[in-house]
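Data block below; observations after.
Excluded from the complex is one protein chain; the other protein chains are retained at their positions.
Take a look at chain A:
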Amino acid sequence: MGNLIWHEYSRFVSITASVYAVWASFFGLIYRKFFWDFVGGTLRDPGGIQPAPGAALFITLIVKAPVVPIISMVLGMAILAIELPAPMVKQLSIYRSLPLRVILLLFQVFFTILFYQGTNAAIWSLIAAGCYIRAISLGEVMEEAKANRGKGGEV
């Protein structure tokens, strides 16, 4: 009955997920843990799970140097800059691209799923990406904002 405009809805999910991702990545810098370390890992008391040797690459990128949380934080901020949108991004035509959002969100899923705090951000980003895909498949496009909508007195 009602007419849901999917990309407008997806924007809210995407904002929520990205805020979560930024906040999770921040804690990922302090409490560093590879989410999938239980695969083949052994539990040591005290010390927690010792990951399997095969996961050495991820341990390097998440625990030894928090590269993955940093990337996902930057990515989350980039998505927020597009979605909210930041004034300078608003002027670019790429800002209105829905496929770009899907790609960025899928990258966000990939990075946030890797570390301990990012799971929910990953699931929600996946939902947001799914809604954007639905919007694209329905042929929705973002309209260009009308010019001269600025505050009174501005040209």
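Throughout what follows, a residue touches a chain if its C-beta (ideal position, glycine included) is under 8 Å from a C-beta of that chain, and two chains touch if they have at least 3 such contacts; residues count from 1.
Just so we're on the same page, contacts and distances are computed from a predicted model.
Enquirer: Just go with whichever of "EKC/KEOPS complex subunit BUD32", "NADPH oxidase isoform 1", "tRNA (guanine(10)-N(2))-methyltransferase" or "Family with sequence similarity 126 member A" UniProt uses as the name of the absent chain.
Expert: Missing chain, per its UniProt entry: "NADPH oxidase isoform 1".
Enquirer: On chain A, where is the contact patch with the chain that was removed from view?
Expert: 1-5, 8-9, 12-13, 16-17, 23, 27, 31, 33, 35, 38, 43, 45-49, 116-117, 119-120, 123-124
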